[in-house]
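I'd like to ask you about the structure that follows.
Missing here: one protein chain of the complex. Every other protein chain is in place.
On to chain A.
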Amino acid sequence: MSAYKGDGVILMEDKIVVKNLDLYYGDNQALKDVSIVMPEKSITAFIGPSGCGKSTFLRTLNRMHDLLPNVKILGRVLIDGQEIYSPDMDVVQLRKRVGMVFQRPNPFPKSVFENVAYGPRIHGEVRKHRLNETVEQSLRGAALWDEVKDRLHKSALGLSGGQQQRLCIARLLAVEPEVLLMDEPTSALDPISTMKIEELVTVLKQKYTIGIVTHNMHQASRISDHTAFFLNGELIEADDTGVLFTRPADKRTEDYISGRFG
């Protein structure tokens, strides 16, 4: 499956193409020559033991590393054929298109409504009725509307952890992104909330290209279309999820998914 290694021809349905990506924290190389493609409107799971670079990789896709000093990135990342590390890339526009959900739910200390309206507002929407529509649509999109429609103007911090995480997804949907990056979005949640997020993610892939980092292999196999296995900063193997979990090409992948380490 050379297509997943990203060294073949770029296909129309390849939303994200990463070529020979190296990332250094100071002198420490955290990603080594990573090449991969993420097809449009599908879920790509990134698995691997702690510290393998999977979260680091995810954060290269919306340039979140720009916030840290001493990070050096080499190689190419193309989204819709556009070089995101080129000097004339507008990072603000990039992050609007490529949104991120974090490990711990991080709603703002504002009301539910204001959390979701935050994105549209900073991107210039002032019309009240448009904001109301966007907030409702986004909350429905994140399967949260029915639970919060009577408490839109109460603090988001009063929601449960799972609700907060879905609120963060709604907040993201409100800026109409194309790509959703999720960095272990359920690792801080209980099993029921986790199930709801997983259901939601599989629905969202109809409209969005999704990259999800998870340390939970069952989660990866349940929800993703493609899976990429990272080890010590290297992409060991990427393939259709069904193939990777049943007939991995690399011995290290097999060892990891069969629980021999990690």
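Quick note on the criterion: a residue touches a chain if its C-beta (ideal position, glycine included) is under 8 Å from a C-beta of that chain, and two chains touch if they have at least 3 such contacts; residues count from 1.
Everything below uses one rule, namely that contacts and distances are computed from a predicted model.
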Item to check | Record-based protein name (UniProt) of the chain missing from this complex, from "Phosphate transport system permease protein PstA", "glutamate synthase (NADPH)", "Ferredoxin" or "Acetyl-CoA C-acetyltransferase" | outcome: "Phosphate transport system permease protein PstA"
Checklist entry - Out of A:19, A:41 or A:95, which touches the unshown chain? => result A:95
Checklist entry - From the list A:14, A:114, A:198 or A:239, which touches the chain that is not on show? => result A:114
Checklist entry - Which of A:41, A:76, A:104 or A:140 touches the chain that is not shown? => result A:104
Next on the checklist: Could you pull out which residues of chain A are in touch with the chain that's been left out?
Outcome noted: 62, 64, 67, 69, 92-96, 99-100, 102, 104, 106-111, 113-114, 118-119, 121-123, 153-155, 157, 168, 171-172, 175
